[in-house]
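Missing here: one protein chain of the complex. Every other protein chain is in place.
We call the chains A, B and C, going by the order they appear; numbering starts again at 1 in every chain.
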Amino acid sequence: MDMNVRIAGEAGQGVQTTGELLVGALAKMGFHVLSTQVYMSRIRGGLNSYDIRFGDAELHSARRKADILVALNEEALDTLAADVEAGGAVFFDGKAEKPYVGIGFTRAAKETGGSAVMANTVAAGAVFARLGYDVEALVQYLAVEFKKKGSDVVEKNAACARRGGQLAVEAGVAAVNAPKSVGAPGRVYSGTEAVGLSAALSGVKFVASYPMTPSTGVFTFLAGAADKYGIVVEQAEDEIAAINMVCGATYGGVVAMTTTSGGGFALMCEGLSLAGMHELPAFVFLSQRPGPATGLPTRTGQEDLQFAIRAGHGEFVRAVYAPGTIEECYELTRLGVETAHKYQTPVILLADQYLVDLRKNIPPLDETYKAIDRHIKEDAGEDYMRYAVTESGVSPRAVPGGSAFVVLDSDEHTADGHITENLDVRVEMVDKRLRKGRGLIEDVVPPARYGAEGAGHLIISWGSTYGPCREAVDILRTRGVEVEMLHFSQVWPINTEAVKKAVGKRSRVTVVEGNATGQFAGLLREAGAIGECEKILKYNGLAFAGEEIAEEVSK
Amino acid sequence: MDMNVRIAGEAGQGVQTTGELLVGALAKMGFHVLSTQVYMSRIRGGLNSYDIRFGDAELHSARRKADILVALNEEALDTLAADVEAGGAVFFDGKAEKPYVGIGFTRAAKETGGSAVMANTVAAGAVFARLGYDVEALVQYLAVEFKKKGSDVVEKNAACARRGGQLAVEAGVAAVNAPKSVGAPGRVYSGTEAVGLSAALSGVKFVASYPMTPSTGVFTFLAGAADKYGIVVEQAEDEIAAINMVCGATYGGVVAMTTTSGGGFALMCEGLSLAGMHELPAFVFLSQRPGPATGLPTRTGQEDLQFAIRAGHGEFVRAVYAPGTIEECYELTRLGVETAHKYQTPVILLADQYLVDLRKNIPPLDETYKAIDRHIKEDAGEDYMRYAVTESGVSPRAVPGGSAFVVLDSDEHTADGHITENLDVRVEMVDKRLRKGRGLIEDVVPPARYGAEGAGHLIISWGSTYGPCREAVDILRTRGVEVEMLHFSQVWPINTEAVKKAVGKRSRVTVVEGNATGQFAGLLREAGAIGECEKILKYNGLAFAGEEIAEEVSK
Amino acid sequence: MNKIPSDMDIAWCPGCGNYSILETFDKAIEQTGIDRKKLALVSGIGQAAKFPHYTKANVFNGLHGRALPAATGLKIANHELSVVITSGDGDMYGEGGNHFLHAIRRNIGVKVFVHDNQVYGLTKGQASPTSDLGFVTKVQTHGVVSVPVNPLAVAIVEDASFVARSFAGDKEHLLAMMVAALENQGGFTLLDILQPCISFNRTNTLKWYKDRVKKIDESHDPYNREAAIAMSLKWGDEIPIGIIYRSRRESFEAKTSMLAKGTLVSQYKGAAV
Partner (left out) sequence: MNKIPSDMDIAWCPGCGNYSILETFDKAIEQTGIDRKKLALVSGIGQAAKFPHYTKANVFNGLHGRALPAATGLKIANHELSVVITSGDGDMYGEGGNHFLHAIRRNIGVKVFVHDNQVYGLTKGQASPTSDLGFVTKVQTHGVVSVPVNPLAVAIVEDASFVARSFAGDKEHLLAMMVAALENQGGFTLLDILQPCISFNRTNTLKWYKDRVKKIDESHDPYNREAAIAMSLKWGDEIPIGIIYRSRRESFEAKTSMLAKGTLVSQYKGAAV
């Protein structure tokens, strides 16, 4: 069983802090926890919400309704009270009419802890009362969490937590039948942290970015990790500078990356094409939000898939990965950086707001630093040819500063890197560059399957729709509907034969995507990997919930 | 019958001047003329060539070999003499060994006309001798052409032309059996001129561009036409500025455009997305050259098709036209500007170096100025809503300065144009914008057919491969091979049903494209319009010749 | 008419310096008598760039950093419009830096109001091009090492038509500067407005600015370029506010012959060419 707690209020009211507190405490207590965030593009005001879903089995998706709503202001109450499950509880920071439970979190915090910022601790205490969990478990968590801030802070928070529980009881809140702890893994990561950590561990030593939601988190993570891992983090004047700095740094031999979102990525197209021509391992973390243009800056979507795949003028190869889980964020970041270096070509890691803000407890990630193989040839010597024509299309890579002269040209060039207008060489070089596509296809991460093997109905997910689709498969199974699911965590190139085989013969194929035009379905069709198919599309800026997909499928 | 005269030499030696002189004179004399250019990315030196093909029937493509080669320097002689038809003539500016005809064009020009720049007139005279045409026809043409420069220039040129003819005869050049004049239309246009003229006549009043080969010609044409047509032509600081200026100007109510090539277009992606969100009729002339990155700056290719179609983050509708002839350059420029305004969305006109530099005599184009319908609602009034939701998706358009407040936002917005985070409105607006796609599909220019109707083998061309494919169809027919051809002058969106119908059942489908990956074939497949197909691809920077395609098809 | 749409919820933090700029702007429009139907507010993206939604005017809220080229296109299309840009320090001097450099050369007649809070507000507190040396953020964890851009000095050496600085904390001064900027007919008009950001700039606070701003002495001749440059280089204990520079150049619109017979957009109305 699982429950869903929703904290909602204005930006600046501590929605996120309260959410993270509960996630941390519940994870520590051994529940499986998964949290998601929805917020507006503003620093104060508006309406944000934070869902903490937790239970006794692993969770893969958010739920639409909450079992407990903590409304930090009236707007939250008015807007979200309707989305509470029948029999659920609604806590309101202030006076509230029945059936809502009015608890003065802020007031209690001021009275008990001496400061309004502890209102979230009071709220957490109240939630614990509703769940029937011992508030002392929360107090213990707080003690560890606030240890660095000193015993005064710890004690005041403890008092606030206890006071919250007490107030809830006084208000007549009865404990419900809540999940039992199962000793689930205690380490919580967000998508952002998994990407950032993996990048640092893989040997990324230079990051150049221009801030843009929802990619800034990874940028900031790496800035925070810079001293530990020896990373130079530079805020570029614009995205064009960022991608060109990355090109320059990779030329210099360093593993380098940039982080951006749609509008910033649009500005990087020319630089991406340069990396294609120069054969540089530029790594781009592209975190999607709904467009076009500025769109919905803090919401989620999967609208930039086909753009990411075609971005840049002229023809060159690339790989595009799209993680669906925290674990995949971690694994594919490293794999992406590796692939970029193995094939000396740009690689894009495609995430979205939902995924970067997703938090979940999983077995601790390996934090061993191990720089990827940069495939650098030392002592390349005087006769070195940067673009030596090879069977694989990959030429031995040297970097400047050693014994070789390393010459790159954005014009068509001869094997030694110098500009040419010899049109036979042109063809040879195009063929060489595109030949790398063969290896890239061989290396494609095969789609992962889940559910009823060989079922007549196949659901296809990519990137962050993995979790919701997987939950949908489980929900459907409980209803006796057997479907199989195929998840793509690499969306380009497409290994047509592999997909055809995995798809096989089905009576029904449904592609689930966070966009309005069915972009991945289009790609699979172009590749000849699937024929006609159904699509479940969502483009209102929110992520799918598993239930929602199950419903759509059953229609 | 037709002949092919090739002028070749260094940049700066007058290759182009000589070519244009011959094109002009031969067209004036009533031949069908088609000329093409191949040149390097440099101002002086290197090896450029100019082909003048002419005959007694309309021509659609260049030929690979020349009947007459005029080599202005040794490199031209060494490199290109092998590409002369058996029995053809080779003129060389200087002393040359048999079988080459050495004629000192430059020396003769200095002696006869007093200046080396008239060497091209001498060369033209020599070519006329070879063709057995009366050099006085050339002299007459020169008289008209140089009238403005005064009688001295006219006379000196006349003397040079005559001297050229005389020298050729003295060198033992015998006249060959050359085409007879058929009174072909006397007006020569380049692709550049046809686009530029059409833009000016359609009411383009603002052009903002950053120079980039091979798009600069249209920019320069419009600058030259600015006074006549009342156009403000501004050289932007970069391509980002150019597209955003165009957005601003169209907001102001003016028909505006920008001209660019791949790298510059890459920088415009974000602005294109803005035009999609703002619903502005931004018109982009995108003239392709081979990539990636700087690639081959002065050569031709069709590598940016899929990029043009997907460029920009988020989802929005657009139309992409790809003219195949001078006439289509003229017609589709107007249609493109019209479509942009009818649907209030960005439109791209996709050309390439081959097409913009192509010159041909055709019946004179209508030069009547007639601004397109900008679909502007006057007196929209205080209650005006820029993004009123309509059935067609197109909202009534007002411009600032009148009775309405016109509000555009790059964020998601309500009908009045103001920023919103209402997610229901979001969906409504996405649907509204994408609904315009229906009308765009209905309006798609149907593919043109040519050749044997219903033949088992279908050849598909798009954009500038039209001419070569058409000639290939004719060549194959003379060999008894019947094929049909389908030409796409609009490449996006794809009207799947119409294409399916036009394609019908065929035993063989061949798509001909100037790129290495078969991009248009991919698009047709994605749309489900065709299944498996063959591809004839070329990506060495040169255009196809008709013969070449015929050969490939026959393989 | 000059009220914000009633259902428009202002997204700025309570206490943000942008509110006084908004209030003063509405006063300046009243004072100059500019017809709001002929007023076009152009902005990029950022907190300052949301400004146009909160007053009544024609609005082009475009891309981050790209207000200037959009405004340039608009001004060329219809130079009878008053085109005012509301931008942030990141928007105008960071992402938009190249347009800033070249719009001044062009001397296009747009008014550029930069809400300069020395920080990226909307994206939560990274350094901006005007952040002071040593300013610590989550990205600049060891403090800013790049010297701040000096937009006023750059504008002066590029010979902008009008260059001034004001402060959101002194509404009277701000009003005077806005009115002078709006009334300037000479071309590119820059008004850099020091604007406290209470959420992300805890260094350059209202008090910090208050303690430092100093109205430029009447004796300063804004047509004196040397003096203007010297004035623009001052920053720190004393920050001059007022009109720093004026130039007598002609605007782009005035120099463009095509616009002599009327606005470009009006040229569709008459006979065909």
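Note that a contact is a pair of C-beta atoms (placed from the backbone, for glycine too) under 8 Å apart; a residue touches a chain by one contact, two chains touch by 3 or more.
All values reported here derive from a predicted model rather than from experimental measurement.
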Quiz item: The complex has one chain that is not drawn here; which of the drawn chains does it touch?
Solution: A, B, C
Quiz item: Which listed residue, A:108, A:240 or A:284, touches the chain dropped from view?
Solution: A:240
Exercise. Check the options C:125, C:148, C:169 or C:222 and report the residue that touches the missing chain.
Key: C:148
Quiz item: Which one, A:51, A:67 or A:409, makes contact with the chain that was left out?
Solution: A:409
Quiz item: Which positions on subunit A touch the chain that was left off?
Solution: 203, 205-206, 208, 226-232, 234, 236-238, 240-242, 244-254, 256, 270-271, 274, 278, 368-371, 374, 399-411, 416-419
Quiz item: Since one chain has been left out of the picture, which residues of subunit B touch it in the full complex?
Solution: 12, 40-46, 210-213, 216, 219-220, 223-224, 226-227, 233, 235, 237-238, 263, 293-294
Exercise. Would you write out the residues of subunit C that touch the absent chain, in ascending order?
Key: 93-95, 97-98, 101-102, 105-107, 129, 142, 145-150, 153-154, 157-159, 225-226, 229-230, 232-233, 249, 252, 255-257
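Note that in this section only the chains that are shown with their structure count from here on.
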Self-check item: Separation of mean Cα positions, subunit C and subunit A [Å, integer]
Solution: 37
Exercise. Would you pick out the residues of subunit C that each touch at least 2 other chains?
Key: 45, 62-63
Quiz item: Residue numbers in subunit A touching 2 or more other chains?
Solution: 40-41, 46, 263, 293-294
